[in-house]
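Yeah, one chain of the complex is gone here, protein chain that is, but the others are all in their spots.
Chain nomenclature is as follows: A, B and C, assigned in order of appearance, with residue numbering initiated at 1 for each chain independently.
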Amino acid sequence: MARVIVDVMLKPEILDPQGRAVMGAFARLGVHGVVDVRQGKRFEITLEGEPTDEALADLHRMAEELLSNPVIESYTLRVEA
Amino acid sequence: MARVIVDVMLKPEILDPQGRAVMGAFARLGVHGVVDVRQGKRFEITLEGEPTDEALADLHRMAEELLSNPVIESYTLRVEA
Amino acid sequence: MKIGVVTFPGSLDDRDAQRAVRLAGGEPVALWHGDDDLKGVDAVVLPGGFSYGDYLRCGAIAKFAPVMTTIIARAQQGLPVLGICNGFQILCESHLLPGALTRNDHLHFVCRDQRLRMERVDTVWTNAYAEGEEIVIPLKNGEGGYVADDATLDRLEGDGLVVARYLEVNPNGSLRDIAGISNPSGTIVGLMPHPEHAVESLTGPSTDGLGFFVSALNRLVNA
Partner (left out) sequence: MSLDTVGRAESTPEAEQPYAELGLKPDEYERIREILGRRPTSSELAMYSVMWSEHCSYKSSKVHLRQFGEKQPEGGWPQLMVGIGENAGVVDVGDGWAVTFKVESHNHPSYIEPYQGAATGIGGIVRDILSMGARPLAVMDPLRFGPADAPDTKRVLPGIVAGIGGYGNCLGLPTIGGEVVFDATYAGNPLVNALCVGAMKHEDVHLASAKGVGNLVILYGARTGGDGIGGVSVLASETFDADGPAKRPSVQVGDPFMEKLLIECTLEVLRAGLVEGIQDLGGAGISCATSELASNGEGGMHVRLDRVLLRDPSLSPEEILMSESQERMCAIVMPGNVDAFMEICRKWEVEAVVIGEVTDSGRLTIDWHGERVVDVPPRTVAHEGPVYNRPMQRPSDLDALQADDARALTRPTTPQEIRETWLRMTGSPNLASKKWVTSQYDRYVLGNTVLAQPEDSGMIRIDEESGLGVAVSTDCNGRFVRLDPYEGAKLALAESYRNVAATGARPLAVTNCLNFGSPEDPEVMWTFAEAVRGLADGCLELGIPVTGGNVSFYNSTADTAILPTPVVGVLGVIDDVERRTPISWGPDGEVIYLLGDTAEDFAGSEWAHVMHSHLGGLPPRADLARERLLADILIAGSRDGMLTAAHDIADGGVAQALVEMALGSGVGARVWAPDGVDAATFLWSESPGRAIVAVPRSEEMRFTAMCAARGLPAHRIGAVDSGLGADVGRPGEQVLQFGDVVLTLAELREVHEATFPSYFGPALTV
């Protein structure tokens, strides 16, 4: 059993209304010194067996085509220790 | 400038329709050997200065009260190296 | 009888809630999220919409608005509060009601005329209905799936705090088909469907929604 984490974030140049809303709330709640907030998605994927190269290649494909929208998002994939 | 990451995931006992939908898509797209997928939120918070104890205390409070809903979600917070 | 309707940034059904109060014979009073003064209202409606865009979590940010600080305090002392859709989400986020509302199980926003069974009819907001009465009012939400742990659900059922249940279809995956709940004293009610959109036969599927507002006025008059 291995655990793979895929993080999907909007590309930096793309507007992130969600992050902006959180920033606004921080300010109203008296939390200062925060210069930026970005909100993205986190996927925790549990594999049956070991994270073989094929398995990871598959997941990279999924991260690229399904979990993220390459037009506006970028992803990172890592096997959790 | 420090970067703080807050991950928010649904508690294991709470149904995660999005994760389930991803699982389903995996199967249809011929990706096998995946036993579970959970989808959560990832927040990338950029601080002006150093992650002082007060700053982190503030963010823990935010993660607890704002970024997550303790009724259904749990969070982890870490300062990015 | 004055019923306040709160407008948060991103509230959408606030005018509709005011109209419903008026048609029920009450006096709607506009309350502003940034103002902690309740202007002497006898009850409060938290209307539907997408407060603060609902980007983070529905109702998550609205609960911190100045007006909510007052409403939470007063509600705990018995001020009647009806939360509709986003308002229900705010009530849960504020812990005035148990549980939470999550993404619809089918992952789509859904707008439909929804049949409900009224189950608790002794609350401030539902006393105009008969127990077991079936009504049809609009439902429109993307995150309307009611969830809570089994203990909480059992307590809600056991204490008869379930106000309304979905009939025919469960439109969002709500546990035990729960469409609305109340606090034990029946002053606070949260409801996912929209009674304020069923107050005129011209613009709604029925006028079944009027009862929620009439109920409050009845209770307030007789109080």
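To be clear about the criterion, a contact is a pair of C-beta atoms (placed from the backbone, for glycine too) under 8 Å apart; a residue touches a chain by one contact, two chains touch by 3 or more.
The shown structure was predicted, so the numbers you read here are calculated from the model rather than taken from an experiment.
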Over the full complex, note down every shown chain the hidden chain is touching.
A, C
Which of A:M1, A:L15 or A:A81 touches the chain that is not shown?
A:L15
Touch assignment to the omitted chain, from C:P80, C:G99 or C:P171, lands on C:P171
In terms of residues, what is the contact footprint of the unshown chain on subunit C?
9-10, 12-13, 15-16, 19, 34, 49-50, 52-55, 104, 106, 108-112, 138, 140, 142, 168-169, 171, 194, 196-197, 200, 202-204
Residues in subunit A touching the chain absent from view:
10, 13-17, 20-21, 24, 69-72
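By definition in this document, only the chains that are shown with their structure count from here on.
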Among all residues of subunit C, those touching at least two other chains are 56, 61, 64
What residues in subunit B touch two or more of the other chains?
66-67
If we count contacts the way the header does, which residues on subunit A are in touch with subunit B in the complex?
1, 7-9, 19, 22, 25-26, 29, 31, 33-49, 55, 58-59, 61-62, 65-67
Taking the complex as given, what residues does subunit B use to touch subunit C?
10, 13-15, 17-18, 21, 66-67, 69, 71-72
Residues of subunit C touching subunit B in the complex
56-57, 60-61, 64, 92-93, 98-100, 102-107, 145, 147-149, 173
